[in-house]
Each structure stands twice: as C-alpha cells, then as structure tokens.
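Each chain you see keeps its place in the complex, though not every chain is here.
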Amino acid sequence: RKGGADGSRKIGVIPKETVSVYWEGVRQGALKAGEEEGFDILWNGPEVETDREKQLQIIEDMIAQKVAGIVLAPSDRKALVPVVEKVHERGIPCVIVDSGVDTDKILSYMATDNYKGGVLAAQRMGEILGGKGKVIIVRWTPNSGSTDARLAGFTETLAKESPGIEIVDAQYPSPPTTDKARDVTDDMLTRNPAIDGIFACNATTAGGALTALRNADQGQKRIKMIGFDAWPMVVDGLEKGDLDSLIIQNPFKMGYEGVKAIVRHQKGQTVPKEVDTGVELITQDRLKDPKVRELLDSQI
Amino acid sequence: MNAPLPQAVADRDAALRMTGISKRFGPVQALCEVTFHTRAGSVHALVGENGAGKSTLMKILAGVYQPDSGSIEIHGKPQILANPAQAIEAGVSMIYQELDLAEHLTVAENIFLGAEPQGPLPFTVSHHQMAAQTRRLAEQYNFRIPPDAKVEDLSTGDCQIVEILKSLRRNASIIVMDEPTSSLSERETVRLFEVVRQLRKRGLSIIYISHRLEEIVELADEVSVLRDGQLVHSESITQLDIPKIVHHMVGRELTDFFPQRKANIGDVILEVAGLSSEAGVRDVAFQIRRGEIVGMAGLVGAGRTEIARAIFGVDARTSGRIVLEGRELDVTCPADAIASGIALLTEDRKRTGLCLQLPCSWNITLPNLAQIGMKSLICPAQEHRIAAEAGARMAVKWAGPEAPTDSLSGGNQQKLLIARWLLAHSTFMIFDEPTRGIDVGAKAEVYGLLNRLAEQGKALLFISSELPELFGIADRILVMRRGKLVGNLVTKQTTPEEVMHLAAVEEN
Amino acid sequence: MSKFVRQLLPFATLAIIVAALAALEPDTFLTTENFLNVLSRSSVNGIIAMGMTAVIISGGIDLSVGSMLALAGMVGAGVMLKAGGPDAGAAAMVLGTLVGIGAGFLCGLLNGVLITKLKLPPFIVTLGTMSAFRGLSYIINNSKMYDVPTYTFLGQSHLFGVPVSVLILALVVLFGFFVLRYTPLGRYTYAIGSNREAAFHAGVNVDRNLIAIYSMMGLFVGLAAMIQASRTISAQPTAGISLELDIIAAVVIGGASLAGGRGTVVGTIVGTLLISFLRNGCTLLGISTNIQLVVIGAIIIGAVALDQIARSKAEAS
C-alpha cells in the first residue's frame, strides 16, 4: 500500500458549504480525480457559509484522521489561518481552492480570478446598456473574499469604462438565502423604478433576483440581468432570455485539480503554486456550443 | 380494620358502590381496600386527617386516577372510569379541592367546557346559547354571576361559584364536593347549603368533604371516616357528634383542643397607625403587646391578608406608620421586614410558601441564611444539622432534611414553614390562616405552638376565618370589613354574634 | 374599555408604521405592487404563524418549524421531480404539493405524539426534532437542493390580480380564525393553555387535542414549504434557518402569551405584517439591514412591554 506519510488513502475536501450546486461541481471534480488515483474523498463542510467555527472543527478532525491531504475552500481569509498553518505543520499538504487565505503555508492556490469575473460582467453591462443607465447589485454577505473581489471588479470597471452607468443600490440578503435574495431584489426594484440592469454576484443571489425580476418585469424583458455561477434555474432563465448572461467559473476543475495536486505532490512531482481555473461569460447564443454545454453540465 | 357497614346504609337505594378500592403512589399506600357506598337523595360526608385519602378516593370516582384494584358501580351498573370524560358520562361530577378553572375563558365557557352547545353550523360552538343557559342556571340556583366575565377577573369566591355551577350544569346524579367552602364567604356558604339541600331533595347523591366539622353536623346524613387510606367508620349522623367524629378520625380523644395559656402580656411591641395600602387597606391602626395573641376576623375579601402584606412589605403602603419595639420601620419588601424581625406565614403555602421541588432543609434555611451565619457561604453540614433540629422541634414527619419538600403531606408542609419562621427569631409573627385545609390533629398542634410562642414573649397576629379558633386562642379580636378596622374586642368580653355582626353589617 | 384599547395595540402600531412609511416614501411604498409584494412575502411566515398561534395558545411552542419547512419542501419537490422530471407537468406538481403538505403534517404529528405520549415539554421535543428534521432534509438529496423550474403556480402566479400565495394566506387566516373562535378544538386550545388540569377534569381529551394542534401546525408548515419552493422554484435544505424565532416574534407581538391561554389569529397576522412592512420600509428608506435588526428587536420588547402596561392599567381601572 502506497500513499501518504502513514499510508493514508483519504483526501479531505472541505467546501464553504454543502448546499449550493456550485459546490457540487467541486465535489464531482474531486470524486473523479479520487477515482482515477484510487483515493477516498472525505467530503464534509458546514451547512451555511457563515459557520466558520464549524469549518475550523472539520479541518481539525481531518487532521486527526491523518488524511493524505486537504482541499479547502476557506470561508474566511483570516479566521482559518491558524488551522491551515497547523495542517502545514503536520506535514499534510493543503490545496486552497475558490477563495484565498492569508498564509503561504499551502501547497497550491487554485481559484477563479474573481476580480476578472467582475470585470467581464461590467464590460458586458456597458455593452448591452449602451454605456448609460441605472443598475442595482444584489450583493453577498460582506467579508466573503470571492464575492467582494467580483464586486470590486464590477464597480471599478464600470466607473472606468462606462461612467454613464450609475449603481443606484446594492443590498444583500440576510440571512443569505435565495428567498431573502428575492425579497431584497423586490424592494430594490420598488425603490428604484427606472432600473436598466441587475448584477447578482453569485448563484443564490442570481436565483433570488431572477424570480423577483420575472415578477416585476412580467415578460417584458426590459431589465437586463447578469448573474454569476451556473444553477439549473438560472441557466433555464438564460435559455428563456430572462437573463442576459452568466459569468461561469469552473468548480469541477477546482475539485479535480485540487485532488490531483495532492497526489502529484505525494509522488514527488512539483505543483504550481497558483492556478487560475478560468472564468468566462456565457450568453444565450453560446449555450449551444458543446464546450460550454460540457462546462455547464459538469456543475449543474 | 374495615368496620362493617350498617346494613341499612349499604343497601337502601345505593347510588354508588365503590368496593375494595386500593391505590398506591410510589411508596405511599394512599388507599387500601376501601369500600364506600352512598344513597340517592342524601348527603354523605367524607372526613379524615390530611393525607387520609379522601381526595384520592374521589379522584378515582371522577376518573382522574385509576385504582390498582377494586370496582365501581353506579346505580347498580358496573363502571370503568378510565378518564374524567367517562366519569362525567356515568353521571359523576366533581368540584375539586383546588380551583380548577381555565382563567382565560369566560364564566360560560368554563361552565360548558367539554360539552359546548352546537352552533348554527356543524363543528361550531354557540356562544349565545352558552351565555343564555349559564344565566338560566345561575338564576335557577339563585347565584349571581356574569356569564361573559373572564374568570381571571373574578374573586376567589366567585370562582368557587363557577365551579359549583359547572358541576350542577352536568345533570349528574352524583356530585362530589371536595372542601367547597374553604374560599366562600359566610353568605355564599349559606347559599351553597341551600343548593345542597335542594339537590338532595331532587334525589341526587352528594359526597361532601370538609375539615369544618360543624358543617358536617349541619348538613350530612351519613358520615364515613378515612384514616391512613382505610375506611374506619361509616354511620348515620344521628348516631354521631363532633367529638365522636374526631375520635374516629384521629383514633384517640382530642382533649385540650384549645390548650390553656398562662397569659403573660407585657408592653407594646408592635404599633400600626393610619395604615393604608394600594391593595385596599384603609386607615388601619392597632397595637400588639408582648406575649399577646391578637386574632383578626372578617369575611373573605375583608382585607385581612392585605394588612399582613402591607406590614410585610409585599404590597406598597400609601400611608401609615409601623413601629416595632419603639423603632419606626421603613419596610419596602419582605427582605426588609424579615431583617426587622417580622415573620409572615402566608395563607397559600403552595403559591407563596414553599419551593416544593427543593429539599426540606433548603426551605427551612431560605430566609435565614444570614441569621445562621451563612451570609456569604453555605456550609452544607451545618445547614443539615440546623434544619434537622428545626424540623425535630416541630415534629415534622419526613424522611430527613434532604427529602424533597413535595414528598411531605400538607400538614407537614405547614409545620415545615412554621419551623422556618421559628428559626428567624422574629419578635412579631403573622399567621394568615395557618389551619386552612389542615386536619383537626394538626390544628391542635398549631394552636399549642401559637401558645408556646406567645409564652416565649413574641407578639402574634392570628388571621382566621373560623370564629371558634379565634375565640379559642386569641386574647383580643380585631374585626375587618372592606379594608377597614371596625372592631377591637377583648375576647372574653364579646360573642361570636357580635363579631359576625361587625364583620357583615353594611355601612349605611 | 381599556381592555379594548389593549387589543387594538398591535393594530395601532401597524397603522402608525404604514402611515409613516406612506408619508415618507409615497411614490414607492404606497403602490399596489409594493403592497402585494409585501403580502406575498408574508405568506410563508403568515401561514406558519397561524399554526404557531394555536400551539402557543395551548401553552406549547414549536422550534422545529424552520427545519420542517426545509424537510417538507425537499420531500414535496423530490416527489415532484421523481414523478415528472425537471419539466414536471400539472399532475406531478399536484402530487408533489400534496406529498409536501403531507410530509409537514407527519412531522407535526410526530411532534404531537412525542409531546403527549412521552409527556415531554414541547420546547425539548421540538428542539430535538428541529435538529433531526434539518438532518433529514440534508440527507434526502445529499445536502443539495432540488430545482423545480416549472413549479410557479403557488408562489409566482396571480388570480384576479392578486398573488396566489396571498389568496392562500387569506384562506388560512380565515380558517384559523374560524377554528379558534367557533369550534370546540379552538375552545379546548385556549382551555388547555389556560389550565391543562382543568380541561382534563372537564372531560376534554387533552392528548388528542394537542396532537391535532401540532399536526395542524405541521400541515400549515407543509403548505408554506410548497409556497416557498414555488417562490424560488427550488427546494432548499437550508430553508427556514432561524425562522422559528421570527414566527414566535410575530405571534408574541400580536398579543399572545407564551404562558398559554392568550392569543388571537388577527393579532398574529397583524404581528406578521408589522415585521414585514417594517423590513420593507427600512429597505425602501435605505436603512441598512443592520439597523433593521436593532429596530425589530426593540419593537418585540416594546410591543410586549406596552401590552403589559396596558394590561396592568386595565386591571387597575
């Protein structure tokens, strides 16, 4: 039996939360890589993204289980630093995926360039609104590294490239659920009657915003919406033209490459310190592209 | 031990036959092979000491408890009463010892609870019908009660009337009344007796439980006596009198019911002047001397408890002075009162007296932690010793000071409270209805104790609704009416009639 | 008279809040659309609060409603997908809806049976089932949600210009009002909450009535779960986290007492709307979610404190 330091054939994969389809993409990728390499994947994470303490405990328990390596999507840049360093001290390789953590004691960092995702959304918004109009943003809970970067990319690019577009409102759902995302979008639409565009910064907010938009818009399709991440219901919206476009990451790749990196490290191969897993803009007409289809199918 | 029932009582028109009833609660054998018969058209009194098993026997009849063995026949028909609904169905209606009303519902809703008249639609209740029928029922029995009033807004006496009407509404053939008069005024008691006689005439069988033996003699046709869960005697009232009943209850003669005391009355200890309170005490003034027992009489609601509460700092005073041993007190809460040397044995030991789940010792030391040198730290061993001594002094029957308080019988719980207040070394003690609901034996002990306390030089205020005990034990009697003090009489120079007259007469 | 005033308190608060918002934000707040939006988003909470009203009047509590909402939604949506696939047709949707409601009913029944047969405090039982139902709702689809893209009727469509969810809420409120006021079950609910012993002694079958109350609670949660699923065309295992406290707050603001025996359907619906309008108004006024939390906390305490004061005034007069 070959394997980790003491022959472990288990790799822990820890998402920010276990509910959203997005993380299912990561899991599928990890499972695929695990199968190819003959490793068991221990998939465990908190139910809600805000439960940082839970994620911390899961990591501790994975250390106790003497896993061969850990693939972690940290729900907090700072809070998880001590435990990630502890993983390092125990000689367990740790690959960080999706969002960053403020330590370099990691094997590799594989993530979407979230800022770039925001830039893509802003450029598209400028294009479809013809450089002027009013948009609202459905934000995500403050302090989440990935969504904060997307928002920064979006707002900074708009200000620079399409100064005629004004961001009139940006609120976030509390608690962070689809249902509350819908309510908060409803209210923003009520408060700002002459809206031209909506940017929803992740899957949950996109789902909520889409239902609110359908309700307010009643099929006129006047308001242009850009979402982030694939989710069957949102992709369905894109097919029907209720959404203008989606920014898509590659969660499958994060899970797959994350596990592979650990295996490669064990075999003594070098692993790149940073991997950009890619982000792209998908519009209705690109849905027929088989490569896009494959990317979507890997995560929904 | 079961006395054979007189043939005459047993067989003539038996309405109820309970045969060989036994019931155990954990270690307590509450009832042992009790056989109890009643006739239609008669009032059957059930008497016995506290914890003798009276309420338990009747709760078995009402379907609340299931007997461990024994059978029940009602009007010759064997019955299994698995729950109160079945007992009601079988014609048994009970007025429970403790008030048993849903206080957020109206009078009419309480009276019809469980048998609501149907409204115009199926599955509905007719509020109108309920109110109308309640009014009719009250008129029929000559009670005055507003059908739409919420029970929480009624006085205790009115609540008891609702209980009575509730049991009358059911058209039962057997009505059980477990101490129905303990919270009724004299006038309402008289009305209740009229109702009972009316029911007897209509051929109902009434089972009547009371610790007031005078009532038994006045009302009952037959008397059964329970002792330690066994039926020890059953006889027609014509063959009995109070001493004989007492003898059967306690198994010995009770001589010296009101023991003589060497009155050794000293100087004034307590002076109350111009006392008024938010709760309705109006301009009350009196004095109590060292070694003196002052009784306080009045109808229910006269404001006696309120005086005690005002002195003890429970109710806010609006005016008046309280002077204890020459010092004017500024009492704003019971803690102040206790620290100043006042003790109050409240009238409701369950509600305002004991923490029933806690050990007996904790209840004894609760107000006394400071007095016994445990102000900042509690020493369990010392506490155990102090509590054991205090309990022994009062002859409390318990498994030990660590026993949970709710494992004691009512009378013993009362003694526990007295033991608590003895430990507080108060100079002035108020006893509010200390004998309510306790049996004759325990009453005699309480009287003896009051005397001993007086002999030790304490000043005592003894509030009671029973004139015989006031006359048996008090040196003076204060009479209250509607929050005012209307009489201050020397016991030896007055009569029960005079006290009643003062307590009851209308002001204008 | 004063008692009458006391019962009007929640109404008065609601009226004042609505009037103030109307004055401050006439263009956006005072629109039919906004009102329908707020009513529609209150439908889930409102329906659950109806069930909770009966539970609280009976002297109980149900902490498991949030988890139950997730579980019933997952079961309903799961069956819908099994029966009809992602493009589930009307038949599959009706089936899924009924199964979801039934799942809620069974959860409520379980609570009721545990509470009465094991003679455990409702707080404990529902604290336990709160955890268990949540676990089950994750287990069902391996922690993932279900998408039901075609399931729009209950949560997103209109009848006579009114959202269907609002019509359902109205029906449930009428039903609750009728049950609590005009049926023996309602009477017994008050009696049990007011004095359980007395109700038992009067021949009321306490256990059966309590089981009925908790089952009805479950049924309402099941219905709310399906509306929720339709509002977001998906069932989420994380739905309803912390919902129980929102619901209890609405019932309590509406004048019910956690000690049992007191509470009304009308009060509860007013309490629910009060919270919804407050949240909506704060968002429209641009007041942050954070401040809303503080305001709502203060209103919960304030409403009950005012009620207390009005009550003691009423007693004094």
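To keep things simple, chains are lettered A, B and C as they appear, and every chain counts its residues starting from 1.
Here, a residue touches a chain if its C-beta (ideal position, glycine included) is under 8 Å from a C-beta of that chain, and two chains touch if they have at least 3 such contacts.
Model, not experiment: these values are computed from the prediction.
Colleague: Give the stoichiometry of the complete complex as a formula in the chain labels shown, bearing in mind that each kind of chain is drawn only once.
Modeller: A x1, B x1, C x2
As a working rule, only the chains that are shown with their structure count from here on.
Colleague: Would you mind checking which chain's mean C-alpha position lies nearest the centre of all protein C-alpha atoms?
Modeller: When every chain is reduced to its C-alpha mean, the one closest to the whole-protein mean is C.
Colleague: Just give me the whole-number Å value for how far the CA centre of subunit A lies from that of subunit C.
Modeller: Between these chains, centre-to-centre, one finds 33 Å.
Colleague: As a quick test, compute the distance in whole Å between the mean CA positions of subunit A and subunit B.
Modeller: 72
Colleague: Take the average of all CA coordinates in subunit B, do the same for subunit C, and state the distance between these two points in whole angstrom.
Modeller: That pair's centroid distance is 45 Å.
Colleague: How about subunit B: which of its residues touch subunit C in the complex?
Modeller: Those in contact with subunit C are residues 62, 64, 83-85, 88-89, 94, 96, 100-105, 109-110, 113-116, 119, 121, 123-125, 166.
Colleague: What does subunit C use to touch subunit B in their complex?
Modeller: Where subunit C meets subunit B, its residues are 182-184, 186-188, 190-191, 193-195, 197-205, 261-262.
Colleague: Under the definition above, what is the set of subunit C residues touching subunit A in their complex?
Modeller: 25, 27-29, 31, 33-34, 37, 41, 44, 86, 134, 138, 143-145, 147, 149, 156, 228, 231-234, 236-239, 241-242, 279-280, 283-284, 286, 289
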